[in-house]
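Read the structure below first, then the notes.
As you look at this complex, bear in mind that one protein chain is not there, while each of the others sits in place.
Coming up: subunit A.
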C-alpha cells in the first residue's frame, strides 16, 4: 500500500477541518472496509484521520422521542441495545445478519452506512470500473453479474449497496446528522445514498470532509411489527442477493401502515414507495403483498446472471409481509 500519514485530532470539528483541507485525506473508523481497500489498492489516501474517541458510541433517547445513535456505536452494540431490540427489532436483525461477530465488534454505525460495494470488479484494480476509476468503463455490466443491481442502475454502474443496516434504516425513516466544513446538517434516509447515474464514483450525497456524527430514529407507531429477512447464497457470512426490511400495521384485515425497503437490488437501499402506496388500505393478504411487490419490481432490468432477482424479491417480500400479518393477527 501507499505510505500514508496518520492523525488523531482532538475533536470532530478538528477532524472535519483536517480532512476538508486535504483532498487525499480520509476518515478511519472501524477500518473493516477501509483497511481491506488499502491492501487491495482500491483507495490510496495520503492521510488517515482516525476518529477513535471523537464520536459518540452509544444509543440514547431523544427528548422529543426517538433514538439517537452515536456514529461510533459498534454494530454489535447497536444490535444488542435493549431499546433497539424493543422498538426496532428489524434493525437489530439486519445488523446481526451482516458480516461476522468479529467484524460487527469493530464496524461503526457511520462506517456501515458508508461501506462500499462488493462488486468483484470494483475490488479488482486490474479491471475497469467507473466507481473506482471514473471513465474506465463498467466491467460488471457484461461480466459476472449475480450480484448486479436490477433497479435504478445505469450503463455506467450496476453495483449494489452491501449494507444490511442501511436497508433497515431506510425503512425506518432514519435521519443522519452530518458535520461538514460549513457546519451541521441533517440528511434523511432514503436520501443519503445515490443511484449511480453518470457519477457512480459518488456513493452518497456527502461531500469530501463531511462526517456522519449520529443517526436518529423516530419512534415506531403503536402496533407495528417489523422484520428483516436476508436471502443469500449461504446461511451466514454472505452479502444479500435480496433483503427485505418491512414494518407492518394491520387493522381489521387491512394494511394500516407499511414501511418497506429492499437490499441487494440497487446502488442504494431501495425504499419501496410504490409497493407501500399500493398496500396502504389494501387487504393484508398474500395476493395483495405479491401484487404490490410485483409493481415495485416492474421496472427491474436483468442480465443472464441475475434474472432470478426480481422473482426472488417478490417471493421474499410476499413471505415477509405474509408472516408479519400472521404475527399481527395473533
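Descriptive notes on the structure:
Assume a residue touches a chain if its C-beta (ideal position, glycine included) is under 8 Å from a C-beta of that chain, and two chains touch if they have at least 3 such contacts; residues count from 1.
Throughout what follows, contacts and distances are computed from a predicted model.
Selecting from "Potassium transporter TrkA", "Iron complex transport system permease protein", "Phenylacetate-CoA oxygenase subunit PaaI" or "Xanthine dehydrogenase YagR molybdenum-binding subunit", the unshown chain of this assembly corresponds to "Xanthine dehydrogenase YagR molybdenum-binding subunit" (UniProt protein name). Only one residue in the set A:66, A:89 or A:143 touches the chain that does not appear here, and it is A:143.
Considering the whole complex, the residue from A:8, A:85 or A:118 that touches the absent chain is A:118. Per the touch definition above, the residue from A:24, A:233 or A:287 contacting the chain not shown is A:233. Residues 1-3, 39, 41, 118, 120-121, 123-127, 139, 142-144, 231, 233-239, 241-242, 308, 311-312, 315-316, 318-319 of subunit A touch the missing chain (whole complex, contact as defined above).
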